[in-house]
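Pasting in a structure now, in structure tokens, and then I'll have a few things to ask.
Take a look at chain A:
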Amino acid sequence: GCSKSADDSSGTPKADSSGAAQQVQSTGGTGDMCDFTAYGADKLDLTGVTVGFSQSESTSNPFRATETQSITDEAKKLGIKLIQRNANANVSQQNTDIQDMIAQGAKVLIVAPENSDGLAPAFAAAKAKKIPILTIDRTVTGTACSDFIGFIGSDFEGQAKIAAQDMAQALPDGGNIAVLQGTSGNNVAQARTDGFVNEVKASSPNLKIVASQTANFDQATGQKVTEQILQSNPDIKGIYAENDTMALGAIQAIKAAGKTPGKDIMVIGIDGTEDAVKDVASGVMFSDVETNPRFGPLAFKALQDFYGSGTSTNVIIADNHFTKDNAQQALDNGDVY
Partner candidate 1 sequence: MTDVAVGRARPGLDRAGRDRTVAWLQEYGVYVAIVALLVVNAIITPSFLTAANFRVQAFQVVPTLIIALGMALVITTEGIDLSVGAVVALSSAMIPLYLGYGAWTAVLMALVAGCLSGLLAGLMVAVANVQPIIATLALMIGLRGLAVIMNGATAKSVDDSTIAGLGLDNLFGVPEMVWIAVVIVVILAFVVRRTAFGRRLTAIGDNRAASTLAGLPVKRVLVTVYIVSGLLAALAGVLFVGHGGYADPSNYGLNYELYAITAVVVGGTPLTGGRIKVLGTVAGAVFMQLVTATLVQHDIKNSWSQMIEAVIIIVAVYAARGRSGR
Partner candidate 2 sequence: MGSDPFVPGTPPVLEVSGLDKSFAGVHALRGVDFSVLPGEVHALIGENGAGKSTLIKVMTGVYEPDAGEVRFRGEPVAFATPLAAQEAGISTIYQEINLVPMMSVARNLFLGREPQRFGLIDSARMKREAREVLAEYGVHVNPSRPLRSLGLGAQQMVAIARAVQLDARVVIMDEPTSSLEQREVETLFEVISRLKARGIAIVYVSHRLDELYRICDRVTVMRDGEVVRVDSMAAVERLTLISLMLGREIGDIKAHGTTELEPHDVDESAAPVISARDLQRRHQLDGVSVDVRPGEVVGLGGLLGAGRSETAKAIMGALTLDGGEVEIAGKATRRTVASSIRAGVVMLPEDRKAEGIAPGLSVRENIVLAALPRITRAGLVDRRKQDEIVDYFMKRLRIKASSPDQKVSELSGGNQQKVLLARCLCLDPKALLLDEPTRGIDVGAKAEVQGVIDELAQQGLGVLLISSELDELIEGSDRVVVLKDGRVVGELTGDQVTQDALMTTLAEAPTAPELEPQAQEENDD
């Protein structure tokens, strides 16, 4: 009965926004651009208005903490007044949060949506008041440059695809693998499942997914589930975890079962958190795909462009890919969180 934060990424980061800034990988398939005239909003000077930021999940999740911190820091740097809310993984609450901030005088909104659907009332309220919304890290169903300005974030299916290719590389002879899924009903979890499963099907017929269980993006659950899976499938060769914390839990379980992660069983995760990248560097984990939470600079850049020459409606950030070759270097550079 208690609310479980559906952390799509967590680990042990430093909750600051330094580290590797987000890099743009692509700017949308269509390459559409959007500015305030096209959106139908009034021209504003960002430094003079209040910007609202609606965070979807608890900041006890490091990804969320870093994301919030990055936005707060960037706003401070640019001298922009920021107000913020946290919906704690509750879509209804996020609707209320957004309307609250509108009532409180926010003229521009940055929203990290809890869910792709279900924010219609809040978005409609904003639209009615001609308040533009920039969505980050998860997409929202609707029309860009009409319901919202656009989207900045990772390509979750792409991440999973890379992970699947890594798995094929890690197990050239094929074998049985298990998938630790994120929280049921979470868009990110779904994308990371689909991306992985499709890629395995398409290009690695010798990999066989024998177990696929949800572990709620949580380390302890990841450990428990892996412990069980290892009992019923003693011949597992690889584990794909849809975030790093579940990967860390899996590693713990593999060790407890008397096997060696990185040798007997290959573990691949997503997020690029410090602990996981360390494990990649030491060979315990095979590889890790990054999800960069430092949205501040890109988000505010997009908003400034929106009131100027226009910004892309679909910015996909370039996520790092940590393998044994570059992991140590990334750690030394402080590129992980």
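Regarding candidate selection, all candidates are chains of the complex that A comes from, given by their letters.
What we mean here is this: a residue touches a chain if its C-beta (ideal position, glycine included) is under 8 Å from a C-beta of that chain, and two chains touch if they have at least 3 such contacts; residues count from 1.
Bear in mind the structure is a predicted one, so any value in this text is a computation, not a measurement.
Every candidate listed (1 or 2) is part of this complex; the one in touch with chain A, counting any copy, is 1. By the touch criterion stated above, chain A contacts candidate 1 in their complex at residues 1-2, 4-5, 10-13, 15, 58-62, 65, 184, 210-214, 218-221, 223-225, 227-232, 234, 245, 248-249, 252, 256-258, 275.
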